[in-house]
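Of the protein chains in this complex, one is absent; all others appear in place.
Right after this comes chain A.
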Amino acid sequence: MSDLWQLFLLSAFVDNMPLTLFLGLCTFLALSKKLEAAIGLGVAMIGVMGLTVPLNHLIYTALLAPGAWSWAGLPDLDMSYLALIAFIGVIAAVVQVLEMLLDRYAPAIHAAFGVFLPLLTVQCAILAGSLFMVERHYSLAQSAVFGLGSGTGFAVAVAMLAAIRTRLAYADLPAGLRGLGMAFVLTGLMSLGFSAFAQMAAAQ
């Protein structure tokens, strides 16, 4: 239990998706101008990552991993090179189903997140979650915790950046630095702060 909690903290803060691994930066920067939008994106990220990583784990171990077909007399069959297509298909399907379910049963939530859900299909952080799960050989429980943790880390980071950027809207910046330039510098400063978590993890 404590191992899983540690993995959750590790994936949320130490290996923070946008700030230390540079993943999902396009949406991270594009949707962090308003705090409400950022929180909506963060919640959607937690849901989609918490679902797709364990789902992809099941598909990978049952169908694609080397030796997964040994019960059918094909112990040498290795289809792991198909993982990329399978993962992106699962992510697209989950996003689509989630959108339809929300639209049908919770239209209020759908109206709040609706714009961001389809965008998540091409979010690198979500695909990366599944790829890291394969690379690091997580178990099913670990991959579920890892997905939730990474999503939480993304949500926290994007909400923080949005809060800072709303404040900075009133600042008198040089023309060239306005908008994207300043967002990068801010992200760099936040990334510097988050690297303290890596020190704490290393010290343990």
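Quick note on the criterion: contacts are C-beta pairs under 8 Å (C-beta built on N, C-alpha and C of every residue); 3 or more make two chains touch, one makes a residue touch a chain; residues count from 1.
FYI, contacts and distances are computed from a predicted model.
Not every chain of the complex appears here, and the one that does not is recorded in UniProt as "Na+-transporting NADH:ubiquinone oxidoreductase subunit D", selected from "nitrate reductase (quinone)", "Na+-transporting NADH:ubiquinone oxidoreductase subunit D", "Thiazole synthase" or "Signal recognition particle receptor FtsY". Where chain A meets the chain that is not shown, the touching residues are 19-26, 29-30, 81-82, 84-85, 88, 92, 121-128, 131-132, 135, 169-170, 172, 174-185, 187-189, 191-192, 195.
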